[in-house]
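Heads up, one of the protein chains got dropped from this complex, but the rest are sitting where they should.
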């Protein structure tokens, strides 16, 4: 299905870009006229995925994070991609409270938050090649 | 010189993306802690370049507009690129009040605004291949 | 973006709410022109108090409306112009064509005289 609108954002995996990335997606999704709540949910989900790319995907090195977003009628699609270490056991990674970095005080709730705030979350990953998180959310325009 | 931070944004040449594009660049430049005035100047210059890509570069067809932005110490660099018709006479195009589309009520002041609000504006263009506007602005952090 | 119209005799006051860029221009232009054609005002005053952003596309629209009004002998003015938009107007020489007034009272008095 052809997108009504589409954008792609690439940025360095620096933590200062987390707030930048979520505000870019929010600005793009704003054309669907979401409620403040829906917009906050999208921002939070994007923040989780981007943070994961930065701290898990790339750890200490600086890589490139790519976000692709599409608007298709009243649905927003968001892909967050890194070319980092990848996830060896996706099922385990998606478990609530599971984190591979408890020493960083990670809560292990990132995937759970994404799943709760978005309608659909798919994870594609290959060890040594990187990870793509694919999320969609339909905006309920009837207020 | 290596950039302290860098981002690349690609989007469709639809007019609704004009405000999106300028807010993305403003959000990125915000890390230099510019004044409200400096930020407004950057937004306006980006809006001019993006509008030109949309209405002059691509006219009626939909193409891709690319913005690359870099932060190098307290300077922001912004490139706005299209793959549209190109500019045959750059010197003429940059003249205040010159517009090739007076029927659209264009003021012909876009380049003049970019030049006034940014420290440097360079234009690279080839007929039939597209146009790149390259702009820089140093943020005066001493308030 | 939305537009409110108000009249003081045959002076049309146009309050634009929202950004003025190429995207919003077409709607702004067509709404104001419809109003001008329907009500045939003598002069026009743009209230810019609710305009947070404007670029040179906006300059084009304002000059276009000015021309419509000036063609039949009317005047045009602007009020409540924010500093950032003031600078854009200066750069584009707009205040030579559409005078910027300090307030509504002064603007109305000067345009109607």
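Here are a few things to note about the model shown:
Every chain is named by a letter (A, B and C) in the order it is written, and numbering of its residues begins at 1.
Keep this in mind: a residue touches a chain if its C-beta (ideal position, glycine included) is under 8 Å from a C-beta of that chain, and two chains touch if they have at least 3 such contacts.
Since we're looking at a predicted model, the values are computed, not measured.
Counting contacts over the entire complex, the absent chain touches A. From the options A:73, A:107, A:127 or A:141, the residue with contact to the unseen chain in the full assembly is A:107. Which of A:55, A:93 or A:133 touches the hidden chain is settled by the complete complex: it is A:55.
Take chain A: the residues that touch the chain left off the picture are 15-16, 18-19, 22, 36-37, 40-41, 43-44, 47-48, 51, 54-55, 104-107, 109-110, 112-113, 116.
The rule is short, and it goes like this: only the chains that are shown with their structure count from here on.
The centroid of the Cα atoms in chain A and the matching centroid in chain B are 28 Å apart.
Put simply, the C-alpha centre of chain B and that of chain C have 26 angstrom between them.
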